[in-house]
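Here the structure comes first, spelled out in structure tokens, and everything after it is commentary.
Of the protein chains in this complex, one is absent; all others appear in place.
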Amino acid sequence: MNWNTAVYIVMNPLFALVLSPLVLGLIKTVKARIQGRPGPPVLQQYYQLRKLFHKEIVYSEDSSFIVRLGPYLGIAFMLTASLFVPMVFIPQTGWFGNIILFFYLMITAKFFMVLGGLDAGSTFGGMGSSREMTVSSIIEPVTIMSCAALAFVLKTTSIPEMFRTLLAGSIFSYPTLILVGISLFIILIVESARVPVDNPETHLELTMIHEAMILEQSGPKLALVELASGVRQTVLMALLINVTFPWGLAGLAGCASLLLAAVTMAVKMLILAATVGLFESLLAKIRFFRLPDFFMIALFLSFITIVFELLR
Amino acid sequence: MDFPEFSSGIEDKEAVVQSLFWVGGALCLVATILPLVLLFRPSRLLRQAALWVLLAGTGAISAAAILVISRSLDLHLTLLSITPQLALSFRLDKLSCFFVVIIGAVSFCAVIYSMTYIAHYKSERSKQFLASGLAFFILAMLLVVASSTTFGFLFFWELMSLSSFFLVMFDLDKPETQKAGIFYFSMTQMGTIFLLASFLLLYRFTGSFDISAASNIPQWGKGLVFVSLFIGFGTKAGIIPFHKWLPYAHSASPSNVSALMSGVMLKVPIYGLVRFIIDVFRPDLWWGIVLLFFGSITALLGIIYAFKEHDLKKMLAYCSIENLGVIVVGLGLYVIFDFYGLRVQADLCIYGALFHTLNHALFKSSLFMTAGSVVQATGTRDIEQMGGLIKRMPGTGAIFLVGACAIAALPPLNGFASEIMIFQAYLTSFSLGRPILEILLMAGLAALALTSTLAAACFAKAFGIIFLARPRSGAASAAKEAPFAQLLAPGILAALCVGFGVFSYQLISNVKSGMPLPDMLPIGIIVLVLTGVTFLLLLLTRSPVRKTETWGCGIPSQTGKMEYSGDGFSEPIVTVFKPVFRTRKLSTREFYDKYNSIPKSSSGEIGTLKFFEERLYVPIARFFMKIAGAVSNLHNVDMDALILYSFIAVVLVILGVGWWL
Partner (left out) sequence: MMNTGITGDLIEVLFVLILGTAAFVITQRALRSLFTLYTIQSVILAAIAVVLFAEHRTVSLLFIALLTLVIKGFVIPAFLRRTLVVLPSKRDIEFSYLTPASSILLSAVLLFIVYTSFSNVAEVLFSDRLFFLGGVIGVSLALMGMMVIFSRKKVVSKIVGYLTMENGVLLFGLFIAEMPFIIEVLIVIDLFMLIVLSTIMAFGIDSSIEAFHKKLTQLGMRFED
């Protein structure tokens, strides 16, 4: 465990934690401006989190240790997953990086959220949990196919290795990654519960998927859950950015290069956030049982991407 | 594993192993006989003593197996030699002892579990039979995997099937148990016939009954033997389309027997497949494709069928089918990669499949045991009647949660550790060079991904509906925690699940170094540290905690009817996969007259089409019934016809003698 690894273990999750409320805030502002209203201030999510940490925690009488323990496990698994996607610099260690392990750590965090939704015995929670697991199951083949496509093109299953390979090549050496980028974008939309899959701003029971699961959380636990969702979004965005446009990522951990890399990544992240906000404003939410058709198209696209790679 | 070599040399170790093996076997045999002594005055003391003896027996054999694995020995022992060809001999090498350890360890915990579980049955005499049958079943399974001749293999296989049949038929008075038992028996006998056919073919080609490398087999002979082996082993392992007996048998039998059957008996055919593929034949490519195809379909359909079940044990049985499918997929991939010479991927697949066998045995038996405690406490197997059990049975609930996380392939537990080996093999297989095969592999990868997330969804449903929220019936609210033995046994298995998951990289590196696998130990440590840090940070905020009732939109008193039900939870997925669950509408009408104008009675039914049962099994069964009917008609004739048959038979024999000799 050398200096490089220690800095990486502290810095990467911290970067994700600090940046995620800003990203969420920017998406909300972009959507609001397109809808013609001023919208909340961009730093609103930070104020929201600070407020939640001061509120009381309310537990239901029917709930068990799951709802008490769930948020801790959720944020712990999500921050561990954030260690797998280098955002500022690529570490020397080989401990983290397997792409399948990355996605499955996120599924574990989701699993405990789903159990928490069922714990209080309310109908909304059960409904949200059931839909979340359905959507998560159906998008999984697309996710694994995109992992396979990345592994085929870049000849490795370790995410830091992939970024290193991409940095060493030129912008035109892997053009099929544009297509993988499209699949990753769809996965980003699904995992961070954005329109057209799920509306993160609704609280009507017939239209919520992710929000319904966390209805029973309150106070600091709710802050942890929101942070976990934010980190998930940030980390997936980082993966998408670094796969399609990795320049700016530092190969070494010098102080000046770190600062430059952090600023570059923040700028790229905010541009992608604005794009996501724009994309959300252009589409309407798809009906729940039309989602499998939509995912089938995404699966078809990633399948033929891999087929093209194989038939080269 | 590196143990310091003792100065006494290898022969001493062999002697120790031999003696442990025979002693263990003898103890199990004693445990079989003991409860049956003094049957007219069934004694609880004798039964408990028998269970302890069985514990010692399984412990001894497992110790022998562990010694063999750690020292990499290869022993040949003989029990009985009828002729030099037909002998009941055993071979203890690393592969068979791996399976012996699996069987022994899980049986050890199952026996601990049985110590208090058997007590709740009513009839004293049947309890003695249960204890005795358990011992015999375990002994038979241990001897099957240790056999080194096909003769011995088949002999102990039959003993295993017979003893498990009697154990399944334990609750004789219920009609569903009878149906389950007969179904199981006929399916397992069919499998045995195919095994017998393949062993006889093997004897014809190689001239010996030994399970060892076979050469000089013509190509068509190899293929034929493989197909009948696959059908024979596939029937016992629950590969689709031979799987139908599994849900019935597992739900009808007592829970300790289900744990043994699902956790251990399903692994014995896997041992058979692995042994024959690795040691006996050099497999062809199409074998791998067949295994991959049937394995993927089994995995996918198994978990999809599991979703609709609200009988707890049937759901667990279908999940077993799914995991067996994953293991067969691993075997198929091994054959394919081995054929093309991709050593790293082939190693990943075979070790992944074997590791998954071990892991499945651990977590499935743990799940069945906790499920048995739940069923015993609430008196029903229906998930929809349970709920809120985590407050009443916290220990059972926590152990079930660990098992559910393991089977849902959540890192860093062992279910994920073995599945990632197969995923890693898929993802690094880009150097095959045959695009068509690679496209098939990609389809298999998509199916595997879908299967593992559906398993997570299924167990989120199972754990959530059974243990969380409010009780849905009076029986559930009156449930009590299980006795200590019924917590200890699955608890040991659950702890092993966690251990094997977190230390998976270290374990696999000891067995075979250089495999490109992620290390789970740092992950586990980091998760623990982060959880602790967050917990401490939250304590600093000193938020007040308040308890109130769940928000129910203002309804003053909430009952169990307001929570989500199991059927509701699985409804979206069932709707998405609707083509798999076909519904069948049946309507019958009876009339008084022949012009069908005065109705007498009518009935209508909408149900799930049991596809394999109705479209595949029943027509085959009817066909055989017709043949059996025709044959029995031949019997019901008078004396003269019988003499006529003998006359024809004698003439044919004379002709045969003249022609062939």
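A and B label the chains in the order they appear, each numbered from 1.
In the analysis below, a residue touches a chain if its C-beta (ideal position, glycine included) is under 8 Å from a C-beta of that chain, and two chains touch if they have at least 3 such contacts.
Computed from a predicted structure; not experimentally measured.
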(request) For the chain that's not shown, point to the residue among A:T108, A:T143 or A:T305 touching it. (result) A:T305
(message) Just to verify: which one of B:I439, B:A495, B:V580 or B:L616 makes contact with the chain not shown?
(response) B:I439
(message) One chain isn't shown here. Among A:T5, A:Q48 or A:T176, which residue touches it?
(response) A:T176
(message) To test your reading of the contact rule: which positions on subunit A touch the chain that is missing from view?
(response) 172, 175-176, 178-179, 292-294, 296-297, 299-301, 303-305, 307-308, 311-312
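Everything that follows uses one rule, which is that only the chains that are shown with their structure count from here on.
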(request) State, to the nearest whole Å, the distance from the C-alpha centre of subunit A to the C-alpha centre of subunit B. (result) 37
(message) Help me check something: in the complex, which residues belonging to subunit A touch subunit B?
(response) 9, 53-66, 72-73, 75-77, 79-80, 83, 95-101, 104-105, 107-108, 111, 114-115, 118-123, 125-127, 129-131, 133-134, 136-138, 140-141, 143-145, 147-148, 151-152, 155, 157, 215-216, 219-221, 224, 288-289, 292, 299, 303, 306-307, 310-311
(request) Could you please specify the touching residues of subunit B with respect to subunit A in the complex? (result) 388, 390-391, 397, 405, 408-411, 416, 420, 423-424, 426-428, 430, 435, 438-439, 442, 445-450, 452-454, 456-457, 460-461, 463-465, 467-470, 516, 518-519, 522-523, 526-528, 530-531, 534-535, 538, 541, 543-552, 558, 560, 562-564, 568-573, 575-576
